[in-house]
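Here the complex is missing a single protein chain, while all its other protein chains stay put.
Presenting chain A:
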Amino acid sequence: MIRLVRAEWTKLFTTKVWLGLLLGSVVMVAAFAVFFTAFAGEDESGLPAVGTPLYEDLILSTAANANILFLILGIIGMTQEYRHRTATPTFLTSPRRGQVVIAKLIAYALAAAAFALVVVIVNYVVVVIHAGARGAAPSLDGDNLATLAASLVALVIYAVIGVGLGALLRNQVGAIVGGLVYLFVIEPIIRSVPATAGAYKWMPGGGLEALTATFEGPDLLEAWQGGLVLLGYGLLAALLGTLLAVRRDVV
C-alpha cells in the first residue's frame, strides 16, 4: 500500500497540475482576505468590523473558499487515469483495483493536507498584515487556531470527495463541470430557497459552513456535526468510487 501511495505521489508531482491548483488556491484565498478586510466594517458592505470575533471567524475561514480547487485536484487525480488511458498500466501493475483507489484517497488526502496547510498559512499571514494595518491583527489564540484547522480539514475532505467523484464519473471534464455547477449553482439555490433551505444543512456545503464559519447563513448543524456530515460525503464518494472502479471493465 505504501508503494502505491508513493506511486500516486510520483504521478502527482511529475506534472504541473498540483502547482497550478496550489498557486490558484493561494491567490484566490489571499484575494478574498484582502477584499473582505478592505470592506470590513463599512456600512454599505454590511461586513463585520476588523477586530470583532465574527470578523475573525469569517476572515480566517476564507481558506475554505478554495474547496472547489481541492475538489478539482481530487477529480483530476482519479480521472487522469481514464482521460490519458493510463488506467490500463495502472491496473495491470496493481490488479487489485480497490487498493489503487484506496492508495489514491490516502495519497491525495495527505497531499491536500500539505497544500491546505500552505493555504491557511497564507490566509493567516495576509490577514495579519492587512488587518494589522487596519488596527487589529487577529491573534493565534485557541478559537482562531480551531477556525484555521477546520478550514484545513474541510479542504482535505473536498479533495477526498473529488477522488471518489472522479472514480464514479471517470470523465474528467464532466466531473469538473458537474462539481462547479453543483457548488456554484445547485447548492446556492437550495441554500436560498426557503422551501429547500432546511435540507441545506445536510448537504456538503451546509456541512462545510457549519464546520468553518457562516455569514447571514441559514439553519446549520453544530460545527462537529457539520464536520461529520462532510466526512460522511467524503467516505461515501470514496466507497462508491472504489466499488465501481473494481467492478467496471477497463476497455
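As a convention for this text, contacts are C-beta pairs under 8 Å (C-beta built on N, C-alpha and C of every residue); 3 or more make two chains touch, one makes a residue touch a chain; residues count from 1.
The rule we apply is simple: contacts and distances are computed from a predicted model.
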Which choice in "ABC-2 type transport system ATP-binding protein", "OB-fold protein", "Cytochrome c oxidase subunit 1" or "Polygalacturonase" gives the name that UniProt lists for the one chain left out? "ABC-2 type transport system ATP-binding protein"
With the missing chain put back, one of A:Ser45, A:Thr86, A:Ser139 or A:Ser192 would touch it. Which one? A:Thr86
Could you pull out which residues of chain A are in touch with the chain that's been left out? 3-4, 6-7, 10-11, 14-16, 80, 84-86, 88-96, 247, 249-251
